[in-house]
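The structure is given below, and queries will be raised subsequently.
In this view, the complex is presented without one of its protein chains, the others remaining in place.
Letters A and B mark the chains in the order given here, with residues in each chain numbered from 1 onward.
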Amino acid sequence: MHEVTLEHLKREGRIVVVGASLAGLRAAETIRDKGFTGSLTMIGDEPYEPYDRPPLSKGVLLGKSTAERTALPRRRAIDAEWRLGTAATGLDMAARRVKLADGEEVPYDRLLIATGVRARPWPNAAEGELDGVFVLRTRDDGTALARRLDAGPRRVLVIGAGFTGSEIASACRERGLEVTVAERGDAPLVGALGGVIGAVAAELQRENGVDLRTGVMVTGLEGDSTGRVRAAHLSDGTTLECDVVVVSLGAQRNTEWLAGSGLGAGPRGIACDAGCRAFDIRGIVTDDIYVAGDVARSPHPLFGYQFLSLEHWGNAVSQAETAAHNMLSVSTDRRPHIWVPAFWSSQFGVNIKSVGVPSMGTEIMITQGSRAERRFTGVYGYQGRVIGAVTFDNSRWLQFYQQQIETTAPFPVPFPTVDRRPDGHRPVPADFPDPSVPTHGPTITLSGYSPADRRMTFTPAGH
Amino acid sequence: MTHGILSDILDYANRANPYPLYEELRKTPVFHDGSGPYVVSTYYEIQSLLHDPRLSSDSRNLAATAKDPLAGEAEEEAALPPSFLKLDPPEHDRLRRMTNRPFGPPHSPHRVDGMRGDLRAIVTGLIDDLGDPGQIDLVDQFAYPFPVTMICRLLGVPREDEPRFHVWADTLAASLDPDPDADPAERQRKTHDSRMELGMYLAGLIEERRKNPGDDMLSQLAAGHGQDESMSTMELLSTAALLLIAGHETTVNLITNGMLTLLRNPDVLERLRREPTIAAPLVEELLRFEPPVQLLPQRTPLVDIEVRGVTIPKGSSMWLILASGNRDPQRFENPDRFDPDRRDVQHLGLGSGIHSCFGAPLARLEAQLALTELARRLHNPRLLEDPPPYRQNAVLRGPRHLRIACDEVRA
């Protein structure tokens, strides 16, 4: 891009951000920080200004806050035109226009797509419509679920023991509600952290009074004559009476609106390069469309240039900043998005944090603390190097292990630590489920190969 | 044992301004002169090491050859077991967690917040009693009695016993200091005796609190506040001694360094007077600019580690110069400028990682309140000598006296 064009863009260009949540907001702020004085349009399908989602499954369900109080603070004024409550329905790449649900079209010079993900609904639509069946992703979901929990249901069924499902179960127990968790895998969190850590998560749930049922699927939900859910049928033949069901089966990427646009978007997200520029369906990188947040898939040099899709708060912020920076920079000033995956979860009074990509790990060793005490650090190894780490109430050590990942330090971890226990000297299989079996609620999805690899395939939406 | 720049840093003649020496030291981020400790002086290296699980705080992991008598009280264990300051997990974590129960969240979330009224009343009383505005010793009349009164109240130690434990606390604080001029044997004996006497004093007090418990921390710790874990009597004594000394010997420096810095930066002092809400960021900048604990002389690697290309052998003594990291231009722009508007002040002034300062929230409130009230009430304050006379201690560095004058003490 010529300097002249860039200066013109910065001064009086048109930037459109589709997706008015965390990534969209932080990108908009960065865009203004970079001196962009042109028009900025924020398009969001929800009627609310950007809000923070993590509290919805924690503080909001615990009564520490409410879903209405989750609006995100601003780093600066962004002077944007807000189109809230209006979903984007299409993209014309040639004409550089975004189509909206109300029929209007918004032209752009640069487009940032940050449409994120939505909760995967219960597959049987009629059952999903029953009163008392919830998902938890949006502010409205949070309000509705919190209100129903306030009413004191007799039993809550949580379907899926990923992070969100486990947090919901934790909140229910803390409120004194009876809760059953049904998980098709062998343990909670098993898809993200493997069976060794999943076993600890299972103990935590059971110690806290959760009726945890693993290795089962919910085969059907049953309503009463008034349309209220009253029971669930499980694959082991049992029937469970419950008056609230929370479907927590992971997320789906919001890319359907891009079907037929020619952009490389599909159920696994929108592929982009390390600089957050979207690929078109031919595998050619665009120069005016950028992607950030949960909807993006981007190659990461630390993880063999595999395409990572991260449903992580910190990734959304970091990728948004990088996309915004690159959008307004000449090519030599652009930066790669090389954020090291990191997330947290708070459940049953334990703070769980992770860095790297544990799910790539084949082995794990507990380098500090003890699983029995629920305070430990687990390190994941892959092909002789450290690839990920998880802590339970041990987060002050985590940055050290992040450095180990960044420097591809050797695994098994060869050195002693201040809190190494006898069982922490040998690696054991990390025990991840067969990746070909779909799990719900993965927080890191690995897919595809480097942009140079011809095996990258495009899966159109809806197929 | 120490040569060149390290002995310069420890040299009392340089106490008033060690920062040029730190700047010199940072040219060699991991300094080692062949026989002394490995000295780390740059921000990012110190920050990393404070989160490095290969580093121990337990002196029992020091190699015999590294047990430099200058490095402190090797024999104190004879009197009391090491406090959590000098332990590694899991013992450190257990003791610190239990000590925290009667002090902070999650079990006692309102304890420190609830002390705000007391803090204000003590500050007000001490300023009311300053006397002749032409001759104020800010250390003796304010910066020392304020935190001591508060720590006594918090722990449940009678304020009138202060003259007794003051001597022990001073000796024990001095034992942290690698003073090259002190006679090691003599110092060890004094340290041992002080620890013994302080231990016996606290044992008596705890016995008394067991019989007549109050709402103070000693009573609650003695009552076995944490039921799921336990603290032995000896551990309780070590912990109580740690809290009493730390609550005694550090905040006085923070407040005094703070007032000294403000008097040297009158525009900032005036701004604090007009705009008391800047007190919180101002104290953070102060913790960067003049940290009350200058260095941590008590770390050792459990295995050979490499830092900036230097291999530090297992069992070596390591010093982390927090005050130098805080002035590292690689991390802080214009590091030698005191700037309360500075953003992103992730200083090392209260440490970092699992051993970060236990009393930090109290120290912060005390310093904020003290400096705000001094700025508000002292009219036209000025230093009577600059630099002031310093205490001997190079680790817990601060003025011994801060003689100031003002036109009047306002109501």
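As a convention for this text, contacts are C-beta pairs under 8 Å (C-beta built on N, C-alpha and C of every residue); 3 or more make two chains touch, one makes a residue touch a chain.
Keep this in mind: contacts and distances are computed from a predicted model.
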item: Name under which UniProt lists the unshown chain, selected from "Chaperone modulatory protein CbpM", "Phenol hydroxylase", "Multiple sugar transport system ATP-binding protein" or "Ferredoxin"; value: "Ferredoxin"
item: Given A:Leu72, A:Ala199 or A:Leu240, the one touching the chain that is not displayed; value: A:Leu72
item: Residue among B:Leu119, B:Leu350 or B:Leu371 touching the omitted chain; value: B:Leu350
item: Those residues of chain B which, in the complete complex, touch the missing chain; value: 97, 104-106, 109-110, 112-113, 277, 280-281, 283-284, 343-346, 350, 352, 356, 360-361, 364-365, 368
item: Residue ranges of chain A at the interface with the undisplayed chain; value: 29, 33, 52, 54-55, 58-59, 62, 64-65, 69-77, 313-314, 317, 342-344, 346, 349-351, 353, 375, 393-396, 398
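Rule of thumb we're sticking to: only the chains that are shown with their structure count from here on.
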item: Distance from chain B to chain A - Cα centre to Cα centre, in angstrom; value: 42
item: Touching residues on chain B, where the partner in the complex is chain A; value: 48, 51-56, 88-90, 93, 302-303, 305, 353-354
item: Interfacial residue positions of chain A with respect to chain B in the complex; value: 367-370, 373, 375, 377, 396-397, 399-400, 403, 415-419
